[in-house]
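A quick write-up on the structure given underneath.
Heads up, one of the protein chains got dropped from this complex, but the rest are sitting where they should.
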Amino acid sequence: MKEKKSEQGEGVVSHGVFKLDTGADPELDTMDLNIETLGEAKIKSPLTLNFIKGDEIAAFVRDDERLLYDASLRNHRKYVERGQEPPSFESAGPREMIYFDPTKVKVAMVTCGGLCPGMNNVIRSLVLQLWHRYGVRSIFGAKFGYQGFVSQYQHPFIELNPEFVADIHQQGGTVLGSSRGEQTVDEIVDSLERHNINVLFTIGGDGTLRGAMAINEEIKRRGLRIGIIGVPKTIDNDIPYVSRTFGHDTAVDQATIAICAAHVEAKGAPNGVGVVKLMGRHSGYIACKSSIAMREVNVVLIPEQRFEMEGEKGLCAFLERRLASRGHAVIVVAEGAGQGFFHTDSGKAKHDASGNLKLHDIGVYLSDKLKSHFKKIDVPLNLKYIDPSYIIRAAPANSMDAIFCNNLAEHAAHAAMAGKTGMVVGLWYENFTHLPLSVATCNRKVVDLEGDLWRSTVESTGQPTKLRKE
Amino acid sequence: MKEKKSEQGEGVVSHGVFKLDTGADPELDTMDLNIETLGEAKIKSPLTLNFIKGDEIAAFVRDDERLLYDASLRNHRKYVERGQEPPSFESAGPREMIYFDPTKVKVAMVTCGGLCPGMNNVIRSLVLQLWHRYGVRSIFGAKFGYQGFVSQYQHPFIELNPEFVADIHQQGGTVLGSSRGEQTVDEIVDSLERHNINVLFTIGGDGTLRGAMAINEEIKRRGLRIGIIGVPKTIDNDIPYVSRTFGHDTAVDQATIAICAAHVEAKGAPNGVGVVKLMGRHSGYIACKSSIAMREVNVVLIPEQRFEMEGEKGLCAFLERRLASRGHAVIVVAEGAGQGFFHTDSGKAKHDASGNLKLHDIGVYLSDKLKSHFKKIDVPLNLKYIDPSYIIRAAPANSMDAIFCNNLAEHAAHAAMAGKTGMVVGLWYENFTHLPLSVATCNRKVVDLEGDLWRSTVESTGQPTKLRKE
Amino acid sequence: MKEKKSEQGEGVVSHGVFKLDTGADPELDTMDLNIETLGEAKIKSPLTLNFIKGDEIAAFVRDDERLLYDASLRNHRKYVERGQEPPSFESAGPREMIYFDPTKVKVAMVTCGGLCPGMNNVIRSLVLQLWHRYGVRSIFGAKFGYQGFVSQYQHPFIELNPEFVADIHQQGGTVLGSSRGEQTVDEIVDSLERHNINVLFTIGGDGTLRGAMAINEEIKRRGLRIGIIGVPKTIDNDIPYVSRTFGHDTAVDQATIAICAAHVEAKGAPNGVGVVKLMGRHSGYIACKSSIAMREVNVVLIPEQRFEMEGEKGLCAFLERRLASRGHAVIVVAEGAGQGFFHTDSGKAKHDASGNLKLHDIGVYLSDKLKSHFKKIDVPLNLKYIDPSYIIRAAPANSMDAIFCNNLAEHAAHAAMAGKTGMVVGLWYENFTHLPLSVATCNRKVVDLEGDLWRSTVESTGQPTKLRKE
Partner (left out) sequence: MKEKKSEQGEGVVSHGVFKLDTGADPELDTMDLNIETLGEAKIKSPLTLNFIKGDEIAAFVRDDERLLYDASLRNHRKYVERGQEPPSFESAGPREMIYFDPTKVKVAMVTCGGLCPGMNNVIRSLVLQLWHRYGVRSIFGAKFGYQGFVSQYQHPFIELNPEFVADIHQQGGTVLGSSRGEQTVDEIVDSLERHNINVLFTIGGDGTLRGAMAINEEIKRRGLRIGIIGVPKTIDNDIPYVSRTFGHDTAVDQATIAICAAHVEAKGAPNGVGVVKLMGRHSGYIACKSSIAMREVNVVLIPEQRFEMEGEKGLCAFLERRLASRGHAVIVVAEGAGQGFFHTDSGKAKHDASGNLKLHDIGVYLSDKLKSHFKKIDVPLNLKYIDPSYIIRAAPANSMDAIFCNNLAEHAAHAAMAGKTGMVVGLWYENFTHLPLSVATCNRKVVDLEGDLWRSTVESTGQPTKLRKE
């Protein structure tokens, strides 16, 4: 796993609220953006669409409809000069010809990793789309993530149909259950073979999608015809070349509640300080956006930017000045921020069952450090620490995420039926796209410290550009 | 401070949702339930009320209107047999004759202790009632609790008027700020004298009201004419002889959000367990009620009932059985529960600045113990711990608390103008009452383990009556 | 149906936020407050309660536990003087001996009339209590109100069990459906007989309870042993001798949203006026309480008080003055207010299928009249009319109503199993009671124009005591 920052994929933040960096990504020129298929699509789609204009009936999408990676005029000109075709993504949508016979295809889906608002919406819309639009009748859910494909756990498949999923979108979490932890690719593919599964939808984050890539490789090695379609799930919104992932907006919404509480607590006591820890292992999008939405935050700390506690330019000194002038303060810290404070001699980082880096608790660390600092300088401090994590991620999807999940699922179903594989459904410039798994997992999208989002964050908090000596 | 349980004052839970224990309280027979006054009320109230029936104009309340402590028929009969008058509380309400000249009276208010939904509503309604109904124009707020009366802190008084308080009820917390920590009674009374304050409204909990009692004693010792009117503030709802305190309902409402998240997390993972720590230092009302409201909780642990972790009847064994049969569980624990686990040889309990017992973190203790127990028996456990505290208490009041706070404040204003002192405004049998400070602080109201609330809680969770060997 | 106002039952407002009128009700002295039973309760209750004190196990309730109608000291003295026993209500709660064999009893429930928050909570808790605590296994729901018992409609019974009701409390409305319209008592009792129903729970309002009374009479006439237990459902909170009905608090909560919108609209335009019509056919509780909760309302109009549009003391003139001084205003009108404007010569009022008086639309009337008045005097007016009715009543119960519904249902189940009949479960002085159907339907509870609620309303709006010439 390379942890390198994507300098260009960044900026690509959720639904159009921040300016996109218009510089083309040199890496993308060398990547294969074509989508694998299981074979020729020879079956007429049961969807009653067409290509006629003006009949008030929607159109199918052709495989050669593609969307530029970079829509800046500068990029257009650059490729014109070069005489090359610019990088572009395949457009998602219903195809006129499909690969699988809907009456025979057997479909499975699985949800992996931490909970995220909207998982049930994706499951529900996948089932409804496959059942009602395509007429698929064999739809199964694997229980508790990839464990559901491993015999030792003895989790039976759940049979999915419209009745089963009717009301699930009203609850947070996932009716299929989830789990962390790698499972043997061999066992999973054995299970897919044994159950005659033709399509597997994997709803999960970076680790899950890398797992899906490995499964896809094994499927090809065995010469099987099983489609692997990913729906990227990351509450942190850190999938590269995907401008928005589901659940992220809801998380920002929910996070504002904790910030509001921190603000009320901070104002309610002499030298009151509210510290809120929010999600964001590698990318501080939730911290930045919820802070801008509330505008009551005085410092935002994100994984993308190193900061110092001590020294004239450090956090403690800034907080001293803020309290001296205003008497209260709110600090928002993303969980992945300040991990440098925990580096040890051994230098070995720990990982959890999903292969995610185990993070030290920066919220507790910050709170302790601030308390001891103010004790040392003999200034009273009323610090209240709030860690709302599960409350945020267990929430049901808000309206915008509900719509978004519905669309993601529809496009995932279209791609699967058309015989696409080894891909995820993405969003780019407000259009749904097909993205190879290899591209979606090539790095992580992070907040551009020279981009609009960070500038807006810093402007709304009034914090210094950097909380450290140069 | 005596920590003894009130056997009868209990049952007296928030707004009528649980049966009241009808046994009369032997202690109350010996208590003085009369309200002190500063002197004879000789001024005609500016309120345009009267005693005429049928004119669609509300009535004044007479000082001899009183409400029975115990409304059971059995109690009526008992006192009839004894030929005695049963214990009763003075009714709150506007008096025809008042003590203070509204144009001259100078009023102060102070909020103390932890935040609680509705504090701003009380402040606002006090100001509006005094200003608009009585015509009082000198209203001040002390900043940061009793600190506001102590010169070393240099917090200036805030001048309060309708414009200042116009929108404050939309925010949680208190615009006056609050603080913990005892301040010298002498200094406070010095300050009241120096500023010519005639009435002090203290909005605070058990410790604050005990402080108010000491202030009142000092005032009397000095022969001053300063009224002390308390508005009891306890999110835990643990003031004796008061059936409901403001903010408590809102807290229950907010707590259900955390329980809901715990339930979603528990169902989302194999052997998922959600643990939620809620407020309740001595009294488990919030834990019980929010669990009944949600009905997704499997164990509620409250300070009133001792429980054991180990043994066949202990919590671990219960959880083993629950997970074996259902695969997930939700545990709600009040912060004051299980404090016996932390008793040390020294036996010395610690107290915070307000004189409240410092509690050990039972939520973290429980989570650690459960994790190590299941590790020992080699059963996988996915435990998620949620501690929403500040999010709950920093919320703005919901509609019912907003109305309730308004009424409390109105009655506090009426009592103050009538020259009452050394009292709090209470609620009993859906009627507002005047309660001597000595009665309101004589012990704590706790959940009756043989009452309706606990029975309903145990029935809704399905937990054993006791989680311990006899 | 007598429409007479209860002069004393009034004041009895929702959960303790307003002072109760302490005058005893002369009528009540003449009413029979005893509860009918189907026969001697000879079966030991399966509930593991007892009468032992100190064992942390809840107690059964004895039939002679009763609660005074009037808990004022004055009332106590009056009856002592008279040497009479004061009127009192039988306490609800689990009885040691029950009438029905839980393994054999067959139970039905029905929901009637307009939707109200909490109906599903009552259904759910009834089922859970009967099933899990008593071991009842034959529980049925009649579909669409009393229609469900009438063969022509061909609605089959719904079999109810814990799985069916698991999540229904998260939705508003009623899973059983509801309907208005009288059905023949004979047919209903025929159906009860034919299906061997032993207990019928009727969840409905005034009309439904009167229907239940007629059914009970017919049952007795036929010499049957069928229990009729009512759970009063009135969003308006207008059942006499019951201090609070479920759904009412939630309705107040929801109503504040509409008032808030009206306030925003009023302030957003020159001479902006927001008019909100709220529920309240005969009783203005929702209008009064939601107005106090929001404190942005300038006039509240309720059915209990006549008002005039024209004249110096009328609404139009008041609004002129308000707009001249402040530039905007909010008016809240209960749907039953001002019906006198619609009286015609024929004098014949119309009734809907439930026998409820058909109301004219006072909201539209008011809006039109105000518009034409201001047009006439050539003052620009920006009036926005909001009628949120279904949005309010279709909401799911809030936390407090959820708890309340649970308790009502538990007590209804206890009463039914004990062989009680011809009664409703009530709430009085924060205690659950048994009330004869005849008492619960004897008149309507209305806002006392000389009580605390109306005084508080008028004070918070600043409107004149009366909007009419004397």
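When the chains are written out, they are named A, B and C in that same order, and each has its own residue count from 1.
Rule of thumb we're sticking to: a contact is a pair of C-beta atoms (placed from the backbone, for glycine too) under 8 Å apart; a residue touches a chain by one contact, two chains touch by 3 or more.
Predicted, not measured: the structure shown is a model, and the values here were computed from it.
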Of C:A395, C:A418 or C:V447, the residue touching the omitted chain is C:A395
Looking at the full complex, which residue from A:R295, A:H343 or A:K375 touches the chain that isn't shown here?
A:R295
In the full complex, which of A:D238, A:D253 or A:E335 touches the chain missing from this view?
A:D253
Going by the contact rule already stated, which one of C:S45, C:S178, C:T208 or C:S243 would touch the omitted chain in the full complex?
C:S178
Note that chain A touches the chain not displayed via residues 12-13, 15-20, 22, 48-49, 53-59, 61, 65-68, 71-74, 76-77, 79-80, 85-86, 88, 91-93, 129, 132-133, 169, 243-244, 249, 252-253, 256, 289-290, 292-295, 305, 398-400, 402-404, 406-407, 410, 427, 429-432, 449-452, 454-456, 459-460, 462, 465-466
Please give every residue of chain C in contact with the chain that is not shown.
115, 144, 147, 153, 155, 171-174, 177-179, 257-258, 260-262, 264-265, 267-270, 272, 274, 384, 386-388, 390-391, 394-395
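Convention: only the chains that are shown with their structure count from here on.
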Per-chain C-alpha mean nearest global C-alpha mean belongs to chain B
Same or different: do the copies chain B and chain C touch each other through matching residue numbers, with over half of them shared?
same
How far, in degrees, do you have to turn chain A to put its CA atoms on top of chain B, rounded to the nearest 5?
180
Approximately how many whole Å separate the CA-defined centres of chain A and chain C?
48
Of all the residues in chain A, which ones touch at least 2 other chains?
none
